[in-house]
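The following block contains the structure, expressed as structure tokens.
For this view, one protein chain was removed and the others were kept in their places.
As written, the chain order gives the labels A and B, with residue 1 at the start of each chain.
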Amino acid sequence: MGVSAADSLLAVMSFNAAYARVIDDDDLERWPDFFTADAQYRITHVENVRDGLAAGMVYADSRDMLIDRISALREANVYERQRYRHVIGMPSVDLLEPGVLRSHAPFLIIRIMHTGEMTVFASGAYHDEFVQDEGSDLKLRKREVVCDSTSTDTLMAIPL
Amino acid sequence: MGVSAADSLLAVMSFNAAYARVIDDDDLERWPDFFTADAQYRITHVENVRDGLAAGMVYADSRDMLIDRISALREANVYERQRYRHVIGMPSVDLLEPGVLRSHAPFLIIRIMHTGEMTVFASGAYHDEFVQDEGSDLKLRKREVVCDSTSTDTLMAIPL
Partner (left out) sequence: MGVSAADSLLAVMSFNAAYARVIDDDDLERWPDFFTADAQYRITHVENVRDGLAAGMVYADSRDMLIDRISALREANVYERQRYRHVIGMPSVDLLEPGVLRSHAPFLIIRIMHTGEMTVFASGAYHDEFVQDEGSDLKLRKREVVCDSTSTDTLMAIPL
């Protein structure tokens, strides 16, 4: 593996670790910072992807929409009744074009209810495009969250 | 950690990410490509390993047998009724002999039924030996899939 490929892999791994932590620590106001201003964010499932359906269960095409979403979540106050734990697997990373990385990473999300009960809430894969900002940090310009199950309950609209 | 050790670790991590993706994306015809022509592949469980039993639940000693297995799966058409999601943990890697890496990596596999129900299908560890081919890519010359549970249903013989 070349130095550059190793560096990209480690950078994406660190990004995903930080991303998961912000959600699981309920530090949601920092979540939109992982995206570019014009980022696309979509939650969908494998059957939609296979059938070429553009419509996802949740869709945003700017960071402002993500900020609004967090505000709505806080007002609805539904999030606090449960917790989540993301475990994100090793990414596959390649160079899509100069300055843009394409990444695929599997994930597993556990939901912990207020009663203490734990269940597998969602599994799937992130299909991502990353760009490097001025400080050479990565930002997502596109994250497609492809859930394995068609019955994952995303009504709550928590970030995945 | 030396440069060489870091490089081996990253190479195995990338390999495992690609391996899991091929299975979970139902791109099974590419699965045998991760093995050498004379590779050994075995699915077994901890009690067999502890008792020194060579017999596994599933066994192959060449890539051709793996190819046959995928053909049989496709004909039986059982695979499509369910999906799997592998999450493979960090490997421990060391040099077994020049050009051969030995690796141990934990795994967790979620099964997603057609109904959307998700369950923990299997957990365990991969006990691996990797060789480098001409292009310096890794290939498995041996993968022993040691399941934690003796009751993991491998009748379906999906690749783990």
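The working rule: contacts are C-beta pairs under 8 Å (C-beta built on N, C-alpha and C of every residue); 3 or more make two chains touch, one makes a residue touch a chain.
Bear in mind the structure is a predicted one, so any value in this text is a computation, not a measurement.
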In subunit B, positions touching the absent partner: 1, 6, 9-10, 46, 87, 89-92, 104-108, 120, 122-125, 148-152
Residues of subunit A in contact with the chain not shown: 6-7, 10-11, 13-14, 16-18, 20-21, 24, 83, 85-88, 108, 110, 112, 115-120
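Convention: only the chains that are shown with their structure count from here on.
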Distance between the centres, which are taken as Cα means, of subunit B and subunit A, whole angstrom: 26
